[in-house]
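Before anything else, here's the structure in question.
Missing here: one protein chain of the complex. Every other protein chain is in place.
Take a look at chain A:
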Amino acid sequence: MCDPEEAALLRLEEVFSSTLARINSHLLQPLLLSTPEPSDLWGWECLQLLEQLHTSSQRLWEVTEENLHSLRERLRHPDSVGLESLLLLHSADQVLQAHLEYIDSYTNCMVLKAFQNAAKSKIKYWRAQRKVVLQFLSDVSSQNTGGPVLGHALHQPLVHHVQQYVLLLLSLGDTVQESHPARQLVVHAATLFGNLQSYMRQALDQAEDTQALWSTLSDRLRNELYTPARRLLQDSRDISVMVSPLRADRVLLFDDALVLLQGYRVHTFDLKLVWVEPGKDGYTLHVLTPEEEFAFCARNPQGRVVWQWKVTQAVCQALRGKKDFQVLEVGPEPPEPPSCRCVAYTFRMGGRLCQATYEGEWCQARPHGKGTLKWPDGRNHVGNFCQGLEHGFGICLVPQATEDKFDCYKCHWREGSMCGYGICEYSTDEVYKGYFQEGLRHGFGVLESALQGPQPCKYTGHWERGQRSGYGISEDRDRGERYIGMWQADQRHGLGVVVTQAGICYQGSFQLDKTVGPGVLLSEDDSLYEGTFTRDLSLMGKGKVTFPNGFTLEGSFSSGTGRGLQTQGMLDTAALPPDPSSIRKRQLGLGAFPVESRWQGIYSPFWDFVHAGCPGDLQEALLGFHIQSSRELRKSQEYLYCDRNHSKDSMHSIEDILEELLKHREPKALQQYLKKALSNSLHPLGKLLQTLMLTFQATYAGVGANKHLQGLAQEEVKHHARELWAAYRGLLQVALQRKGQALEEDEDAETRDLQVHGLMLPLVLPSFYPELFTLYLLLHELEDSLYSQGITHLSLFPDTKLLEFLDVQKHLWPLKDLTLTNNQRYSLVRDKCFLSATECLQKIITTVDPREKLEVLEKTYGEIEATVSRVLGQEHKLPMDDLLPLLIYVVSRARIQHLGAEIHLIRDMMDPMHIGGLYDFLLTALESCYEHIQKEDMRLHNLPSRWNSRELW
């Protein structure tokens, strides 16, 4: 069934549709016919707006027709076609939109007096058409002709039509039952068109005010301020305000901008970036904009309230977008506009941000939050801002002269400059990874140039205000040269060591990048040069050369290109070969670079972090971050994100790390925890270790693998273990503090040493082991080769002959272990006696932990004793007289390579607690075996003829 309202609606639409058709043919078409003078810019503007009005009237007519069609369908088949099929109901928004468009284009024409102008230009035609025009008006009282009447004729039918809509929809709503499916739609449509009515009223009022404004402003100002859609909301001529400190004699509040006029000068402020705060005195209103701050001062508090209300409302509206007209229906208190907004803005005034465009989050007229700042020269900063300055993580691209090349800074920023950890990739393919302060490299950092570049070099070390300063390692890959030492103002300055590819090692003082004063140079053939040196490290002036055989040459030296070293001096051939520790095993750098301060730049940000209580937001800035690859980052730069490897899973927030830390304090759990933490590059301790490994490799790998640096390296490893334990303790204290628990007391030195050597050192040693062991290997190369000759000779002995040769007492020979096959004799069997001990000892190379190596040694002893006890059939305690020959036997059979390097590494890394104790004794015993095997009679012993005969084989 159909309601009578539906029939009324049908009639309404029929009338409206024909009205629109007639308006089109009688009013709009003729209006569009006028052609203004080519110079009449405003005339052209009017024409354009009229064309838009025409288009929207067409659109409105089409929608009306569509609606009409749906009404007819419904009335024709009331049973099969439901109420909800009406366009007006199911697509009320679409219908509304057509109305809105029309009213907007209409008011756009109105503010420019488009109708008056058109009427004026064709005054005769419109006089003639007066009757036609008047028939569109319900109110015929107006005797005016021309523009105003024309205007009325173009909007009154619409107003009337909307009014009827509302009335019919409301009464339709009353008749439709509550439960009817279309009832909701009817109520919705009624509300929408009700709102539209008030919107139209307001739009017409604002258009009228705006029209009045445009016609009173000077041409110049009007040209500057006019936009078709702009409407005046408030004028200081109506409610006056004084502006300070900016001067303005008139303030105009438009729906999109706040405008201050001072003579001919115009200040326009985008409302999206206007924040207002009432002043304390009740008269003033503070206005904040990106580049200006000023205050409105009203005559009275009421004036202030009106302005505040209007501006606030306008800001809200500007932020929501114009079309959202419902906001006008909200009560007298406008909603507070959000203090944080997301807008793009181009800075106009001078200074750092001149011409730069910021797009992103704002708060109180300052960039605040995430955003992108782009300069016209292509410089580009994406990241976090705080109070208008770069703050927090950000990526900055700085284009370079050559096209497509730019410097890319991925850094932490503080108050506008780089501060904390950052990674910078320069257009020159140089990369800096390290710390900054006030925009300059400061603290620890690594600068590496491109491998293929013209001068490939790498600096790993300390910086001060942008310059290399303090302890640092630089490598010149072209020259194959590495400098390890002190820097100042970007130059080598102070004590330093140079190692070269050729195995030359120099130690001396540097000043302004040059060697000064006496130095020592160790060549690969173990000659020692003492004296003063030239830049390319050849002796100059008085000096002394000590050759490996002990000969010395003392005199004055000179060298020229291609002439070699020239000298006049005394050659002393009487001296004995020098003490190995003075030349062959001389250690450089010891004492010159105290291990405590050597890598301070790595530890100090960590301690800053701990002393600040481990704040999560400083974690990255202080502890650094890792990025997978640079290509990935350049892509992500556009998306404002930079995956800095701090994966989202909560495992790695500092809170969780500290929580975990507290859960694992018992020795066993602690050991497991530390092991995991140190191998996790996201854990503060793991990060530290990773950086330390980098520096260790930068110093001692490659060219730095030089035996004269072993001392430096081993004290560095031990120091790192100490520092990492202290770092763990630091984190523990923070974790306890956060829980409000009692802090741990400082450990005494003894407990600390126990933890450092028993717990930390074995955990960190594997990270440094390859480089460290190589240094031991090189240092003990000579002894190891003698030892290995000894082993080779002894390996020719059958077991019984070797036992005899080593003077092992016969009753200790484990002949039971020798099972003979046919044709075999005891004297021919090899590698059978003390096999269990031999195999046990061989395990010493399977671990890097010195304590485990010592345990292997102890077990080996146990195996020897067990074998002897078995042979004797009773428990037997071996005195050294018996033990040492047996141990030599086992060592020679175990054939461990580089035993000398092993022994010395164990001794250096051994817990000092063991000094003098069981382990020390065992290690000394092993070392004495090692020494003994090197001896001449062991290596070169002419085997007695009966052993040497064919029988042996």
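The criterion applied here is as follows: a residue touches a chain if its C-beta (ideal position, glycine included) is under 8 Å from a C-beta of that chain, and two chains touch if they have at least 3 such contacts; residues count from 1.
As a convention for this text, contacts and distances are computed from a predicted model.
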Which choice in "Nuclear cap-binding protein subunit 1", "ATP synthase subunit delta, mitochondrial", "Phosphatidylinositol N-acetylglucosaminyltransferase subunit Q" or "Ras-related protein Rab-31" gives the name that UniProt lists for the one chain left out? "Ras-related protein Rab-31"
Options A:Gln58, A:Ser91, A:Ser679 or A:Ser928, residue touching the unrepresented chain: A:Ser928
Among A:Pro4, A:Pro301 or A:Gly917, residue touching the chain not depicted: A:Gly917
Which one, A:Lys280, A:Lys668, A:Lys810 or A:Lys877, makes contact with the chain that was left out? A:Lys877
Using the definition of touch stated at the top, determine which of A:Asp849, A:Glu865 or A:Asp908 touches the missing chain. A:Glu865
Identify the residue among A:Glu524, A:Asp807 or A:Asp831 that touches the chain left out of the display. A:Asp807
I need the residue numbers on chain A that touch the omitted chain, in ascending order. 750, 807, 861, 865, 876-881, 883-885, 915-918, 921-922, 924-925, 927-928, 931-932, 935
